[in-house]
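Have a look at this one before I ask anything.
Every protein chain except one is present and positioned as in the full complex.
Which chain is which? They are A and B, in the order written, and residues in each are numbered from 1.
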Amino acid sequence: MTVKYTEDHEYVRQNGSDGTVGISSYAQEQLGDIVFVELPAVGNSYKKGDEIAVVESVKAASEIYAPVDCTVTEINEVLNGDPGLINTDPMGEGWLVKVTIDDESALAGLMDEAAYQSHIA
Amino acid sequence: MSMNRQGRPSSPDSAVSNTSPGNAALLPDEPLLFEIGDTDHSGVDLPDVEISGSRLGGHARKTPLDLPGLTEPEAMRHYVRLSRLNYSIDSGMYPLGSCTMKHNPRLNEKMARLPGFADIHPLQPQSTVQGAIELMQQLADWLMTLTNTSGVALSPKAGAHGELCGMMAIKAAHEAHGESHRKIVLVPESAHGTNPATAAFLGYQVRSIPAAEDGTVRVAEVEAALGPDVAAIMLTNPNTCGLFEPEVKAIADAVHAAGAYFYCDGANFNAIMGVVRPGDLGIDAMHINLHKTFSTPHGGGGPGSGPVVLSEALAPFAPVPFIRRDGDALKLVEHADGEALGRLTAFHGQMGMYVRALTYMLSHGADGLAQAARDAVLNANYIKAQLSGTFSMPFNSQPCMHEVLCDDAFLKGTGVSTLDFAKAMIDEGLHPMTMYFPLVVHGAMLIEPTESESRQTLDRFVQTMLGLAARAKAGEAEAFTAAPLTAPRRRLDETQAARQPKLKWEPETTPLQAAE
Partner (left out) sequence: MRYLPHSDADRQDMLAVIGAGSIDDLFAPVPADLMLRQHLDLPAHQPEFAVEAHMRKLAGKNRAGADGPFFVGAGAYRHHVPATVDHLIQRSEWLTAYTPYQPEISQGTLQMLFEFQTQVANLTGMEVANASMYDGSTATAEAVLMARRLTRREKIIISGGLHPQYRDVVDTYVGLGENLVHLSASPEGQGDIADHIDDKTAAIVVQTPDFYGHLRDVKTLAEAAHAHGALLIVVVTEIISLGLIEAPGALGADIVVAEGQSIGNALNFGGPYVGLLATRQQFIRQMPGRVCGETVDAEGQRGFVLTLSTREQHIRREKATSNICTNSGLCALAFSIHMSLLGDAGLRRLARLNHQRASALADALEKVPGVTLLNKTFFNEMTIRIGMPAADVIDQLAARNILAGVPVSRLRPDDPSLTGLIVLAATELTTDDDIASLVAALTEVLS
């Protein structure tokens, strides 16, 4: 499993053609307490850069973009009752959606952990 | 203002950890209506008449109302006690940038309550309300003269509604001229959030215009963004940084040359009324907030009123109703003939606000309105001059208009944020300035004193602000992050409010009831 990041602070955790998408720890810190998430419908397909979800803090609503071309296979329903999971465990329990990645090679265009750390530094 | 000062610690050393007890006697907590009222109590005496029910056709109410009542003394006390938990312009300075919290004259209120204005129906025959229509015409004439424009749509109910009206007029004009392909609206980064919201609502794409280093918009940037697909620019002038746009006329000319229209957000008209006419700057549409510039009360968030003045090019597209002379009589035209864009509200708009605004205009006169604008600008610059050594001001290259913009650079390293600073102002008996707007500077503090404040009040404000800045720099961050300490409430948990929205009162359920 590898984790890749976008410049807009989404991450995708890859396992073959399956991916788990969420926002980085840095992003949740910047947003502050998350109070609401708007998740897509299972089965929806997205192109890289399409708006796939919205997370809201008290003061801001942020669109989450698809990191690669993908189709949603599962959404994290737990977030509807406990959006704070994105703050407490963004890379784990606070994931947003699981997807099937159209083309695994597209991940090569994203940042790895080291590159992302220097991106936000 | 004195509301919160009684219990305030005289020195920061005597830090208090609890809401100051010194306020408790005069600022009592008040339970909710639903906790004190009773469905058997009523503050009105009405005959209990019998009805047959046959004309209700089986639609009679069966579900409970659950509306507690209060007798008159109970109601008086409930609402008076609640009112004392509010700050207000009558009790202290309200330096909210872009909000123009000026004095609300009471003559306005008295006039609005004359039965000839308050007790007339919008649909009674027009022959019986000629005075009301004449008042609307007089208000329209004042607004057009002050702005040098050709038309006015009075009916919009607030500023954002006026914006919608003005942009609809622009859209209608483009459609009438076969220019419907224009899909882009230019909006500077510093604009009010309503501007892009309004443009998007009408199906326009928003193209953002960056501000120059000095906080103003350059005609070159506008020209670069203009094209055959641009419908309009939405520009605030004076802008949201409190600056007059020096190139506004050139921007208007460029916009017109490209076949687009100039929508001006009139939120800041108070700085220039009677001094500069927006029509002379080349605007095509501008809403005027009667609740800012013309002193109608804010009422804790409305009602507002947002008439829109229109250039000759846009005037034919004004919504109904509008006024037309019909011999000796005045006629309110209520149905779209010609190119009118439609109807934005039932009836004729905010008559109660028209009465107040015209009363204010007549009280001031042309000379007084210009003096008010000049004093508003004087007051802002007076504050700016005295804060400028201490507070960081990102755009300091020209005099400000009616408001002063600071950023949070002066707080760097103190551990005090703009929010903390604002909350500490509350403990000093002041309402905070506008925070975090405009978005173009970091940690914005936007201060608008208006013309209503005396020199003494301004001096006290300046001293308080300088004192707070000194304390922040002296390492007293904790006093700021804990603030407010002397208000009716400490900081409120907005996260909880948004995560588990509780939007109405529910009776407490005991565990036993819940088990059932």
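Going forward, a residue touches a chain if its C-beta (ideal position, glycine included) is under 8 Å from a C-beta of that chain, and two chains touch if they have at least 3 such contacts.
No experiment lies behind these values; they were computed from the predicted model shown.
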From B:Phe244, B:Phe269, B:Phe322 or B:Phe461, residue that would touch the chain that is not displayed: B:Phe244
Missing-partner contacts on subunit A, residue numbers: 35-36, 38, 56-61
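To be clear about the criterion, only the chains that are shown with their structure count from here on.
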Geometric centre distance via CA averages, subunit B-subunit A, whole Å: 38
Residue ranges of subunit B in contact with subunit A within the complex: 494-495, 498-499
Parts of subunit A lying in touch with subunit B, wherever the complex brings them together: 33, 35-36, 56, 58, 83-84
